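All protein chains but one are shown at their positions in the complex.
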Amino acid sequence: MSEHLLEVKNLHVSFRNVVGEVKAVRGVDFYLDRGETLGLVGESGCGKSVTVQTVMRLNPEPPAVIKQGSIVYDGVDLAKLDDKGMRKYRGKEFSMIFQDAMTSLNPTTRIGKQMKEMLRAHRDISDAEAKKIILRMLTMVGLPNPETIYSRFPHTLSGGQRQRVMIAMAMSCEPSILIADEPTTALDVTIQAQILEVMNKLKKEMNTSIIFITHNMGVVARMADRLAVMYAGQIIESGTAQDVFYRPKHPYTWGLLGSMPSLKGDVPERLMSIPGTPPDLFDPPRGCGFASRCEHCMNVCVNRVPPETEVAPGHRVRCWLLDPRCKTAVKPPIGRDSELIPGKEDA
Amino acid sequence: MQQEYLLEVEGLKKYFPLGKGRTLHAVDDVSFAIRPGETLGLVGESGCGKTTVGRTLLKLYKPDGGRIIYRGEDITKVSGRRQRELCTHMQMIYQDPYASLNPFMTIGEIVSEGLEINKIGANRMERTAMTYELLERVGLSREHANRFPHEFSGGQRQRAGIARALAVNPEFVVCDEAISALDVSVQAQIINMLMDLRELMNLTYLFIAHDLSVVRYISQRVAVMYLGKIVEIGKASEVYVHPAHPYTQGLLGAVPVADPDFEKSKTYQAMVGEVTSPINCKPGCRFANRCPYATEECRTVTPDMKAVGADHFVACHRL
Partner (left out) sequence: MEEIKLTGHPFDDGLTDDDFAPVPDRSAIVDSIRPSMRYWPEVGRRLMKNKVAVFSILLLTVIVLMAILVPILSPYEYDATSLMSARKPPSWEHPFGTDKVGRDMFTRVFMGTRTSLIIGVVGAFLPFVLGMVIGAVSGWFGGKVDMIIMRVVDIMLCIPSMIYMILILVVLGGSPTSLIIALALSGWMGSARSFRGRILQFRNREFVLAATTLGARPGRIIVRHILPNILGNMAVGLCSAIPGAIFAEAGMSYIGLGISPPMTSLGQLSSDGMQVFLTQFYLFFFPSLIICLIVFALFLFGNALRDALDPKLRDEDYLARMYRKTRRLTIRNTKKEAAANE
């Protein structure tokens, strides 16, 4: 039925506490094809981490609750599986790397032993075989002397080395999907460049799909084939990297791209900035989540969630400005090939 | 008399003893000067000593060598009353909007503390009025004065931190990674505001950051630090367009740009190796072990600053 490797449909996730719920993810749809990298971008608290953690079912439930929606992988709806059912996917089919590698490495166990345990839990191989695979993986992620790394403890490694070990560990079971949650945010730019390089190389060699979460538009431009921009628990714009970077349609995407200072091009007089702060998802706005910060806000935006509009094949945007009945023509202030939207100033 | 420089730093050193005869050369022989009204960006990776430079300038750390000259006065060794007077001239904006505000004080109390300590304003009423004005100047409102930091978002807290620093009407402000903990869209708000305030209040910034693109945007001049030393300093337009030091080149090449076609077509030459710590440093260029052009000379002789253009200096043997 589904031709995609992974398809998430209308996913709603809330965190319940004594009094109510924080509606962290409010209707998210996306898909991932084999061998592609999907960038999930947004600011802190927009629900991007919760979304992928839900795909992995890593959020403790409760307090997390999947209110509705499906996560279809290989014909199976992961949203309906219990913890035991999920175990066979985690690590083997999906792997995850985090911002802080130290939290996911056991500080009292040597790198080699940890990796071996992981590997042998998922694959039926001998001790010696496991070691061979591990050493090969450690070489592949660019660690200079894998033999020494193999017998070292995590805390004796630098941040960049740890992140490489994490990647090696995540990839050693040859997962079909690698989820990277801000893997380079805590690293320096030169190390970040090395890590991104390694990830791209491994992706090509092993034909893995990557979901790459970040708030850095530069990193996502380097990594992603397609990207989805999240705001206040919803994907407000998604499409190919070129669609979103060169022909952005949502005012939030404009703001996000415009507010990032760049090393390329002229230095602009002022950076574009978005006033205000994202809404509190404890009590999300009734209409568009961005309404209170949007300079093109219309009456309808306050009261109704905008529907998804497909402006070009695969380029979907949630914004009322794209409704044919909208009279205001807005020129996107950003993007290489931006045109007036909506295309109906004759109306 | 009008001095050419507002602040001059000559051969500044700050070492931290680590015990067992080991010393961390956090800042080792750093020199630069800042003209009035100018912004000097200080960039480098974590552990390069850029924050230590900022803190030493404000005397949060005692310098172990070198001189700090402010408006022609050597302030390296001043203490007591004169030091406290200098607080109204030099201020600092801190990195972490969550750790830099006392959770038990209201925003109003935090902002007015500098006024109170330095006895600015005749009485409480006047100080309150000044606090309100400051809050409005940084984009908060007077209603915020009675609220506590935990009720605010990161961006709003950082605004309060800026108001606190500006309360004493300083002319030199050290922005220590002032925006790196904020979200992108909020970062832009704060940068724009810092630039407006620079015009409005005639400020001079030392803008410390690890993000090169932000620094390019706000600074007229840039200094690049590596392991406690400045390796390149010059006009921003020069350094970004014609980086002369291999480290600067590598650093600039490593920053991803928000342009997918460009990013994917660019051949990446990621800098090899990792940053070490400047512990018990030997002579020689500290970048030698990562530098693709390193020679024997680089490993044994510390390079001096050489001019490679107008107001553009580089510490590298290759030039």
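As written, the chains take the letters A and B, and residue 1 is the first residue of each chain.
Convention: a residue touches a chain if its C-beta (ideal position, glycine included) is under 8 Å from a C-beta of that chain, and two chains touch if they have at least 3 such contacts.
Please read these numbers as outputs of a predicted model, since none were measured by experiment.
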Of the residues listed, A:Val65, A:Val267 or A:Val300, which one is in contact with the missing chain?
-> A:Val300
Missing-chain contact, candidates B:Gly49, B:Gly114, B:Gly154 or B:Pro303, resolves to B:Gly114
Residues from chain A at the interface with the omitted partner, ascending | 17-20, 279-280, 282-283, 285-286, 291-292, 295-304, 307-312, 320, 322-328, 339, 342-344
Touching the hidden chain in the full complex, which residues of chain B are there? Just list them.
-> 55, 58, 60, 83-85, 87-88, 90-92, 94-96, 99-105, 113-114, 117-118, 146-148, 151, 161, 164-165, 168
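The working rule: only the chains that are shown with their structure count from here on.
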Measure off the straight-line distance from the CA centroid of chain A to the CA centroid of chain B, and report it in whole Å.
-> 32
Considering the complex alone, what residue numbers of chain B touch chain A?
-> 45-46, 153, 155-156, 183-189, 191-192, 195, 210-214, 216-217, 240, 250-264, 268, 270-272, 274-275
Can you list the chain A residues touching chain B in their complex?
-> 43-44, 158, 160-161, 188-194, 196-197, 215-222, 224, 241-242, 245, 255-264, 267-268, 270-275, 277
